[in-house]
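Every protein chain but one is kept in place in this view of the complex.
This part shows chain A:
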Amino acid sequence: MEQKCYIYSPDDSDERASKRRRIACAAGWSLREQLYGEFWAPLEHRIQTQSTLEEADSTTLEKIIKFVSGAVVAPDRQEAVIPTGLILAGSSIASHRSFFDRLGRKIVLDTGSTFVLLTSGECLNLKALVKSLIKKLTSRVGGNDDEEDEEDEEDENHTGNVSRIGPKLRDYDLVRLQEWYSKTKVDSIVVAIQDSEAFDFSVLAEMAELLSSWMDRLPFLLLFGIATSSESFQSNLSGAALRLLKGEEFNVTQADDIFEKIFCTTVGSPEVSLYLGPDLSRRLVDRQKDHVQSVQDFSDAVKYAYMCHFYANPLSVFLSQSLAFGEMPHDVWEATRNLPSFRRWVNTLLEDGRAKEVRRLLESDRYLYDNIKHHIASGQTAMFKLVSATSVLAAIRVIVQKVPHVPRSSLYIRSTSGELNGSPLIREMLLMLSKVSSDTFSSVLTSMELLQNSYVPIDIAVYRRELDALIKRNPNSTPLRSQHDVKNNSLRTTIVAQKVQLSKHKSTLSELDSSYSELVRRFHDDVENYFEETLIDPRDLFLSEILLYDLKSPLSEVFAPKPRFAIERALSSPHDYLGCDCCSSSEGALSGTQPVTAILYQLYLESGSIINVNDLWMAFHAIIGEENDESESNAMALFEQALANLKFLGLVKESKRKADHISKTTWKGL
């Protein structure tokens, strides 16, 4: 007999295989873990609250609540129509759960209704649906309600007073719910279907019929969560079911709008303490747009980035504000001296002829510590100014018309990559700014006043005061114009000796207008200087590796794995994984030394959609045979094993069309 299974009992010796740790300097790990906690927690909190505020979209929630409380009907209803709300919740089905949870809590709190959430997994048929509906409702109140399942055999004998109870109710009998309802007297029973599309539509239609027949006794109300559109949802239900449902539809805010807001208030906000670099941010934003639209996913990605920074980079301890020299781990100094930004900085120092300082930096840890401390502080200020400038730019661009809309996230990405200074975006904005009329200028000032927690050295209040004074002096209602406004110029054509001469003429500006122009010009210069000063390339800063996290690969490895690519690569070029000597000579070519499955897979790649097994075997044998000189039976065994492996991987299956053939089910590179 072949042994089917065996018990694995490792010997008790505690000799664990010594794992070679690749962490060069693991020092200060606990410090960094603590730091990570300090840095991540406020950001996470902000993402959570923000997403709650925006995504739940309080107006939509309010509307639904209003609908639910308005739909409460008189107890003696004749109409068998169920009030129904269609909630268009968007295609990011992962976020539906949290939305419905919030909705449920709010409904229970704000109205006298009770709330049940059903998902497609627990409702494969009508019976299961009603069962879970009853279970969820009744267990919430009593807790000790009838818990017994279909096993009603034994209790018949034990219970002496059963005589009055009579036939036991099935656990899918809505009479149970009626008894429960008579005890609780809720206003309505809100049944929310979280993923309506995933349901079998016949189940939904049957549910509608069943619930509507109970509408004269139980006040049901249905909410459907819909990912596509209400038209496509309704087109799947039968007319009879549709006639039983009447209600409204509600729209939840679009996922990408929410994402933009959340990005601005979290990663793109000046207040965060660890900034994400441009490459990483671009990756995050693109991923949201192209693949998934979920706030949770974004939050996870940012969290992972923080973790990577603090757990994998020993130098991140320097971000701690309170750490004294003595508490620092020892090996960080040497690590710091190897940083590219350190070298760059030292080089500039040397160019300035400050060799002594450089020597001290290299020799004295204490001196290095002081310098690091200083540079971290100044670097953080610079980053703060940079991101503030981005938000100022975004705010002004929104107000000043006639410039194309650029999302804030993309501005952030550009600014952190140092592209923004002197870019067409800035120039265009400054040009428009010099032309604004007084009312637009006023709103620009207002929006800059509203920017909280940002670095704005320009004294807005002064401008505001002067502008107010000018407006007060303005006798007519038209806004003051700036002299740079093109509308103030008029083209004049004069014909001199049959040639047309075009000449620009400034229309005469009033005294008020010219003083207003002066004001705008000053403001324009201030803003220009401000951008000039703040928009630096953060990667030029000393210790930018610590201030800015910008590694893409850890994130893409974890969040965008390539399972299919990995399998295909392993099979088609096994050398990449094995790294053995025997195969390296024949790069990309078949050789008998490769694993047999890999050989067969490469043959498989060369063939068409239907493969003759005999041909495959011949080719396989030719390769195996030429190197190893194996016997045919051995080779056949290897061939069968390899083929079984391919089948196990789902790459081939038997062909029904032709005998002795297998059909190819996958193609490489898809």
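Throughout what follows, contacts are C-beta pairs under 8 Å (C-beta built on N, C-alpha and C of every residue); 3 or more make two chains touch, one makes a residue touch a chain; residues count from 1.
Following the convention adopted for this analysis, contacts and distances are computed from a predicted model.
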Chain excluded from display, named as in UniProt, from "Large ribosomal subunit protein mL53", "ATP-dependent DNA helicase 2 subunit KU70", "Orc1-like AAA ATPase domain-containing protein" or "Glutamyl-tRNA(Gln) amidotransferase subunit B, mitochondrial": "Orc1-like AAA ATPase domain-containing protein"
Sole residue of A:Asp101, A:Glu122, A:Asp173 or A:Glu466 that reaches the chain not shown, by the stated touch rule: A:Asp173
Options A:Gly239, A:Gly326 or A:Gly353, residue touching the unrepresented chain: A:Gly239
Listed residues A:Pro42, A:Pro340, A:Pro457 or A:Pro561, member touching the removed chain: A:Pro561
Missing-partner contacts on chain A, residue numbers: 84, 86, 88-91, 93, 126-127, 130, 152, 156, 162-170, 172-174, 195, 197-198, 206, 209-210, 213-214, 227-232, 234, 239, 242-243, 245-249, 251, 254-256, 287, 289-293, 556, 560-565, 650-653, 665-667, 669-670
